[in-house]
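Shown next, in structure tokens, is the structure this report addresses.
The complex appears here without one of its protein chains, the remainder shown in place.
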Amino acid sequence: MSAPSHAAATDGHGHDDHGHESSKFQIYVQIAMLLAVITGIEIVCVYLPFNKWIIVTTLVVFSTVKFMFVIFYFMHLRWDKLFCTILFFIGLVLASGTMAALLALFSAEASLPLPT
Amino acid sequence: MSSHSASAAIDHHHDPSTSTGIPNKKLLMWTFLASDCMFFGALISTHLIYRLHPPAGGLEPKIIFSPELTSFSTFILLMSSLMMALAVTAIQKGNVKSCRWSLLTTIFFGMIFLGCQVYEFNHFVFEKKMTLSNSILGTTFYTLTGTHGCHVAIGVLWLALMYVRSFKVSVEKSWFSHQLLHTVTLLGALLLSLKVTLGLVHALQTEPSIGAGFGHFFAAEFIFIALALVAFGLLAFFFARPRGPVQFTEVNAIDVESMGLYWHFVDIVWIVIFTAVYLLEYL
Amino acid sequence: MELAKSAHLIKEAHAPSQPKLLFHPKSQSGLMGWLTTVDHKKIGFLYGFFALIFFIVGGFEALLIRTQLMVPNNTVLTAQQYNTMFTMHGTTMIFLAVMPLSAAFFNFIMPLQIGARDVAFPRLNAFSIWTFVAGAIILNIGWFGPVLEKMGIFGHNAPDAGWYGYSPLTSKTFSPGHAVDYWVMGLQLLGVASIAASLNFIVTIINMRAPGMTMMRLPVFTWMALITSFLIVLSFPFITIALVEVMMDRNFGTNFFEVSGGGMPILWQHLFWVFGHPEVYILILPAMGIISEILPTFSRKPLFGYPIVVFSGASIGFLGFSVWSHHMFTTGMGTVATAAFALATMAIAVPTGVKIFNWIGTLWGGHLMMRTPMMFALGFVWMFMIGGFSGVMHSAAPADAQQNDSYFVIAHFHYVLIGGSIFALLAGLHYWFPLMFGRKVSEFWGKLSFWIIFGGFNVTFFPMHFLGLNGMPRRTFTYDPNLGWNAANFIATMGAYVLGLGMFIYFAVLVYTFFKGEKVKKDYWDGRTLEWSLEVPPPEYNFRVIPTVHARDAWWYEKHHQEEIAQEQAKSAAAENAHGGIHMPFGSIWPFVASLGLLIGAVGITFFDADPSPGIHAKLGVTLIGGVVMLIGIYFWSLEGNEGYHLHLDKDGHPIEDDPHAKH
Partner (left out) sequence: MFTSLTKFSQWSRSAFAVATLPLLSGCDLNFWRMEGHQSTITVEGVVAREQLQLFYITCWVSLVIFVLVGGVLAYATLKFRARSAADEHAEPPPQGHGNPLIELGLIGASVLALVVIAVPTMQGIWSTYDVPEAEKKDALQITCTGNQWWFKFEYPSELAPINNAGAKAPLITANELIIPAGRAVRVNLRTVDVIHSFWLPKLAGKVDMIPNRANHIYIRADHPGYYWGQCAEYCGDSHAVMRFRVIALDQKEYAEWLEQQSQLARTLAPRPTDTTQAKAQFASLRSFKQNETGVTDKFEINPLESWRAKQSPEKNEDAALIATGRQLFSTKACLACHNIRGHDAPGITGPDLTHIGSRTTIAGGLLENNSEQLRRWIHNPGAVKPGNKMSLAYARIGQDGKPIDGIKLTGDEEVALVAYLESLK
């Protein structure tokens, strides 16, 4: 996880100290690069010969990171009123909670579909 | 922490006319997105549940999906998100021209994404023999990605309307028909170029050599190429020529911004789909 | 102020150029006035009007159900008709009666309570009501099946798969014809309408509050409107997706719930109840809000423990998302899942109990004025408690293995739905009637109808507990005479007729009052919240001056600090006038057009079949036309922008004479 963010950070470092005016532009471009890089790593990850659970966890972490970057920067939650964040997270948390519960329910042994 | 625009009159992070300072449209959009999370939550749950319990003898996604294409379209969608973000900053600074360019690029990327999806669906149905009804995989896959695709398509339409609206001049009688024509031409041009691109890919894939591929392509798609060129010409030299002061200013930043929120959301949904639907299959 | 001198009503559009197409409808009355209205009060009235019509329809269906069950082996209805009846009764009552009636109050009362002149998106509001009507139409097309069939159009019956339409009964194999399609598309549109309306309410409540109206000063009814809206926005997506999946299965040959293709019908139950349980709180929370307004008003004392009542409402809403599988205790979920859902369900009793305790606390030490709304409110507390207790009995999962799908469940939810939601809504109608129409309902007739309804209700539904425990299954059109159910069923039926009579008296009195009732002055009940500060019926602009709020019961405070408020209002009035006066939105036909398109398109899709059948072109055509009409509506809607005009008032609050030249 640290590798990509480092790469991106150094990548954009040279231009970082511009005036306030263009700083957002810089941030956006850097984040876009970061997202692209993470996506690349994710694709590579899948083919690595590690334990399945490690990879799944890594993938989940990576996509969560991407997710957070997009909502906090591209969707400027970071700069907006906290209320917007709360609002969105109500939906997000409920959706992921329900999803997790559903997956758990269907994975329970008692719920397995009939063998065909 | 607000970004400082040139004119101090409009503060894009505070709307004094509302109780919270958050503009109504933005609040509406965030609430809607919270709701949309539940939509996609339900769809993705359905897909994953059926992936966890595939019926015996079902299709194997590993041999159907093509990671290259999906990675490419994922990348494109990410870039469109970047362009969207830039469009919003541009209009917040009152820079209509730059905003237009960013919007146009966003539309363009969005169309490429849609094109990839059309291609993918086509490919899956006709080459890989996975249809909506012959397997549970096809059922959930097409419904999930198709719903996402619909979101993208709506986004593209919205973007196109916004782009055209940015040309709406303050004083003109015929602006309505002008706008309608402009929208139609824009979407037409995009659809035509989509058709042409698909034709090119198809020709290059099916013909034995590159030369033959191009030959076949030009022969088959001649009319569409010509039409596309005409449409782009119209767009560039007729519709986009300056015709006086436009109504579209910083005041409209909130419109672009809430549209942007929608677009980014479609992007993050894809981030999840990319991981959950595609990548996890390769483990 | 120069108000009196300026001799005309200034209507100014903010748009420099407008094409002829984008006319601004002016009529306030007549058909066009209703179709183009964006006034939240009129829209609220429309919601209420349709809701009451459908309540009567649903009640009529209920009476038919009860008539069939009056004696064993009865033959008033055939099996198929009976199944149609309870399906439509449940669906109608929930989606077309209680929900829109709550929405009516949200629309009419909520903006007044927060000191706003309208909702945040008036035209979205109009879109919601018309889409609601479109959904109601599609849901009910089936009744006209035989007629349609004669006309050569597809006929078939009204939906008959039960209000929660368990798959695979809803599949093409087991429900051929289009009855289930009406149900699917009807609910789909109702969902769109509900979500759109709720988004609007959320933004309104959060963003349109008068100065000083902090969140912790919101009237409890408004709080419950907010929580309900969140529940709608967050739970309806699940049924939308579930319905899409059924539609895809039925009309486009997918396998979501198709067992032969590997589908799992149990998935439908989960998706439905993830929506379904929050839905029952969508039905009860507005009712609790109304009760929390009425009890303080008629006890002449503030709500006991306001913050806790608000917080418990929110926690009911939140917990409501974690209990859905208590409707599925008998589906063999396994021990752990069953236990988890049983515990979560029980937990809900705590915040609900908190509300009951606080209501009693509100009464304690008050001066209770026993008027009709108060009677209904007290009836609510009693009846809801009984219904809540049978709910808790269900939550003991092993015991529910006997109660599930028996009349015990029917008894439970009618106690919470009628004794709860309906009682509160009827209370609300009486309570706000003087505000909405400036007339008061007769106390005698009001109380009489209350006692008949209260008695009839208990006679109908209390015996159902015994029926259920004595093994009578629900959704059965007939029963044997030797099972010990005859007497209780007969009594229940008689009770239902009494209940119907009570309802008839209630509504007849309401209709009479609407036309002929005694006129009243403002603040008829000595109210506590801002809506009572208005003239009755409230003028189109609501508040002459946007009030500044200083306390929780804002109007009560104003009444007790009159000078201070008068000064402050004069100041605000001057400030507002300097800004051009009262801003009013233009009416618009386009939301209606968009809804119409949705209706046409949905009708088209309803008739699709998995295998392209004859008439596919007509169906596709209708769908496309609908789509185009909708797009046209949305296109012009967005083009016309949210313009409006400014209103200036004379001393008595009348708009100053219209200037014909100011039209656009």
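Residue numbering begins at 1 within each chain, and the chains themselves are lettered A, B and C in the order written.
One rule holds in what follows: a residue touches a chain if its C-beta (ideal position, glycine included) is under 8 Å from a C-beta of that chain, and two chains touch if they have at least 3 such contacts.
Nothing here was measured: the structure is a model prediction, and the numbers come from that model.
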For this session: Could you list, sorted by label, every displayed chain in contact with the chain left out?
Result: A, C
For this session: Quick one: say which of C:Phe132, C:Phe201, C:Phe275 or C:Phe304 touches the chain that got left out.
Result: C:Phe304
For this session: Using the definition of touch stated at the top, determine which of C:Trp34, C:Tyr281, C:Phe466 or C:Phe592 touches the missing chain.
Result: C:Phe466
Exercise. Hey, which of C:Leu319, C:Leu363, C:Ile453 or C:Leu534 is the one touching the hidden chain?
Worked result: C:Leu363
Problem set entry | Touch residues of chain C, complete complex, unshown partner | 71-75, 78-80, 83, 161-162, 166, 168-169, 173-174, 259, 263-266, 299-302, 304-308, 330-332, 334-335, 338-339, 342-343, 346-347, 349-350, 353-354, 356-358, 360-361, 363-370, 378, 381-382, 385-386, 389-390, 392-393, 395-399, 401-406, 455, 458-459, 462-463, 466-467, 469-488, 490-491, 494-495
Seminar exercise, completed: Where chain A meets the chain that is not shown, the residues are 111-114
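The criterion applied here is as follows: only the chains that are shown with their structure count from here on.
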Problem set entry | Which of A-B and A-C has more C-beta contact pairs | A-B
Exercise. Between chain B and chain C, what is the gap in Å from one C-alpha centre to the other?
Worked result: 36
Seminar exercise, completed: Taking each chain's centre as the mean of its CA atoms, chain A sits from chain C at a distance in Å of 38
For this session: Express in whole angstrom the distance between the two chain centres, defined as the mean CA positions of chain A and chain B.
Result: 20
Problem set entry | In chain A, residues with contacts to at least two other chains | 83, 90-91, 94, 98, 102, 106, 113, 116
Exercise. Chain B: which residues touch two or more other chains?
Worked result: 20, 22, 27, 31, 34-36, 38, 41, 49, 53, 55
For this session: Quick one: which bits of chain A touch chain C in the complex? Just the residue numbers, please.
Result: 83, 90-91, 94, 97-98, 101-102, 105-106, 108-111, 113, 116
Problem set entry | Of all residues in chain A, those that touch chain B in their complex | 20-21, 24-25, 28-29, 31-32, 35-36, 39-40, 42-43, 45-47, 52, 55-56, 59-60, 62-63, 66-67, 70-71, 73-75, 78-81, 83-84, 87-92, 94-96, 98-99, 102-103, 106-107, 112-113, 115-116
For this session: Spell out the part of chain C that touches chain A in their complex, as residue ranges.
Result: 206, 230, 233-234, 238, 262, 264, 266-267, 270, 274, 321-322, 325, 332-337
